[in-house]
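Apart from one protein chain that is not included, each protein chain of the complex appears where it belongs.
Presenting chain A:
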Amino acid sequence: MVKTPGYVQAFKYFTLLVAVIIVFFPIYSVFVGAFKTKVEFYQSGLSLPHDFFNFENFQRVFKVGKLGLGFQNIFVILAVSLTGNVIIGTMVAYALGRFDFALKKPIMALYLIAQVIPLVTTQVATFSVIKALGVYNTIKAPMLLYLGADVLQIVIYLQFVASIPKDLDENAMVEGASLFKIYRSIIFPLLAPATATLIILKTISIYNDFYTPYLYMPSQKLKVVSTAIYSFVGPNAAQLNVISAGILIIFIPTVLIFLFLQRYIFAGVTNGAVK
């Protein structure tokens, strides 16, 4: 390869540095603000806080913003909807990937049609479905909405199912295993890598979703993290230093997931988008 001239290399590093600063400037200001007292916040600008052990803002944000409740609710929603989602996704992939039947193509087509309908446009009508089912303003509403598998998930699972040799199924059949047993003890476990990536990506997107909980569970008792932090916008908003603490706490779970599992996340993002 031709050697890159030094000034080109220097320019690359310079632009990267600028980008990193732009990315981290807002995060930095939230980080230092979260540990400052009220007076300190409004006087000290962007300098480091006096005391990194000043956790008063964090305590206040849990009290004022009901963040604890938010974390608890989102955890329950995630646990239920992701469990169901994985079961449903793998079941559909097994049924569509291993068997031939008349309705196979129509069902695939239904998933594809659903994919091109922008979710945001149909909320008005989805709202009426949720109301008709009697789950409006209960924790079941977001669970149901997150439960169904999307076409991307099914496509990824189908690719994995196709890569599992059919011999495995046939051997199991010779030994008399039922089709359900084949799903449970061969297909489901072998889909684990795809499941892991999908769970991570879905966790992040459900945790970040504002629209669904905001529209479908306005009750104060059903706050999730998104709607809890949202209560800091508006006339009753807390001070900027307290809000900063709230923002920081909310960032932590996904940042940790990301840092530990970035390889899976990058793989999931690129596989999902390019195909």
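By our rule, a contact is a pair of C-beta atoms (placed from the backbone, for glycine too) under 8 Å apart; a residue touches a chain by one contact, two chains touch by 3 or more; residues count from 1.
As a convention for this text, contacts and distances are computed from a predicted model.
Chemist: Look at the options "Nucleotidyltransferase family protein", "Electron transfer flavoprotein subunit alpha/FixB family protein", "Thiamine biosynthesis protein ThiS" or "Sugar ABC transporter permease" and return the one that UniProt uses as the protein name of the missing chain.
Modeler: Checked against "Nucleotidyltransferase family protein", "Electron transfer flavoprotein subunit alpha/FixB family protein", "Thiamine biosynthesis protein ThiS" or "Sugar ABC transporter permease": the hidden chain maps to "Sugar ABC transporter permease".
Chemist: Which residue among A:I139, A:L222 or A:L240 touches the omitted chain?
Modeler: A:L240
Chemist: On chain A, where is the contact patch with the chain that was removed from view?
Modeler: 1-2, 4, 9, 12-13, 15-16, 19-20, 22-27, 29-30, 33, 41-42, 45-46, 88, 91-92, 94-95, 99, 101, 103, 107, 110-111, 113-114, 116-118, 120-129, 133, 144-145, 147-149, 173, 176-180, 183, 204, 207-211, 215, 225-226, 229-230, 232-233, 240, 243-244, 246-247, 250-251, 254-255, 257-259, 262, 265-266, 269-271, 273-274
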